[in-house]
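Showing chain A:
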Amino acid sequence: MQAKTTILNLPTEEFVHPGTRACTGCGLAIAYRVGLKALGKDTILVVPPSCLTVLQGLFPIASTKLPCLNVTFASTAAAASGILATLKSQGKDNIKVAAWAGDGGTSDIGLQALSGAAERGENFIYLCYDNEGYMNTGVQRSGTTPMGAVTANTPFKGKLQQKKDVPAIMAAHNLSYVAACSAAYPLDLFDKIRKCMDMPGTKYIHIHIPCPPGWGYEARYGIKVGRLAVETGYYDLYEIVNGEFKLTAASEKLVEKRKLIPVREYFRSQSRFRILTDAQIAAIQNQIDAKWANYYKKDE
Partner candidate 1 sequence: MNKEFIEIRWHGRGGQGAITAAKIVAGAAFVSGYSGVVMAPSFGTERRGAPVMTSLKISKEKIYDLSPIETPDIIVVLDHLLLNEADVVCGLKPGGVIVLNTPKAFESYNFKGYRLATADITAISVEAGLPHGMVNTGIIGSLEKATNLLGMDILIKGIEEEFRTRRPEKNSLAAKIAFEKTVAGG
Partner candidate 2 sequence: MHIIENGNVAAALGVRLCHVNVIAAYPITPQTPLTEKLSEYVEAGEMQAEYIPVESEHSALAVCIAASSAGARSFTATSSNGLLYMHEQVQWAAGARLSLVMCVVNRAVGAPWNVWNDQQDSISQRDTGWIQIYCCDHQQIIDSVIKAYWLAEKVSIPIMVCYDGYILSHTYMPFEVPEQEKVDKFLPPFRPDYALNPEEPANLNTVTLPDVRMDVRGELAHGYMEIRYLLHEEMRTSLTAAAEAEKRFADIFGRGGDPYVEPYLCDDAEYIAVGLGSLTYQLRVSVDTLRKEGIKVGVMGVRFYRPFPDEAVAKALKGKKGVIVYEKALSYGYEGALASDLKSALYEHLAGTGKLPFVQNFIAGIGGRDIKTDDLTQTLRAATKNRVSKEPVWIGLKL
């Protein structure tokens, strides 16, 4: 088993410059910064339009020190395939390809290309940073916006539908590696990227990304909000290695503790959930409890 990375042995080399256009307290900026450390220098990035496009910089200045191809919204995974094919034809097997796309670019418009690439077994890492909405265009609902969240186009009733479970969709492609991470647990993200890097075919990593303007919390609380999602059992950290599901990191510890923070605390930490009623929260709490009862059962 791979030793867990600590802050002290995390690589010190930075691949992102300061002074980006990311919002103050951007959760993506944390995950991206640490994620690139895991990927390392010999990586080519593929990025569709998203907050990351802005974070990465406007011509002629790039905030990222890695080579990156900006591509159209729906084509991320296909473009990654094209770079891979080139590297293969050039015999450059030391260079990795990593796609970073938002939740809209993954769960909605980019899903077809992603499914195609995953089915073909293209050897790259796909990272979906999930801030649960179209934040770059001003906070509209996406496939992964959770039920009850008020967005610019679900302004009064909040989103009425459940969050799309993208990791499950990807797991259905029989991938060697699927993982769920959070910007609030950057070392877990680092270890998961490192773990899957040399696995065959497409690897999918989903990252929960707290977003101060989109979720409605003060920038300083970003890590706390992300952590609450995990500690309430609302968003789980896990990995699926060759089909085997396993909770990891903080979520794994929650199984041992047998104690979840009430999800109400998570909802009340953000203004986007302001319209959720006590009854609705209770219903969601029931869903979470049922899910965790299942985890506990497996643990016994």
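Picked so that all candidates are chains of the complex that A comes from, given by their letters.
What we mean here is this: a residue touches a chain if its C-beta (ideal position, glycine included) is under 8 Å from a C-beta of that chain, and two chains touch if they have at least 3 such contacts; residues count from 1.
Everything numeric here is computed off the predicted structure, so don't read it as measured data.
Asker: Chain A is shown by itself; which of 1 or 2 touches it in the complex?
Answerer: 2
Asker: Which bits of chain A are touching candidate 2 when the two form their complex?
Answerer: Within the complex, chain A contacts candidate 2 at residues 41-44, 46, 53-54, 56-62, 64-72, 74-75, 77-83, 85-90, 95, 112-113, 115-116, 119-120.
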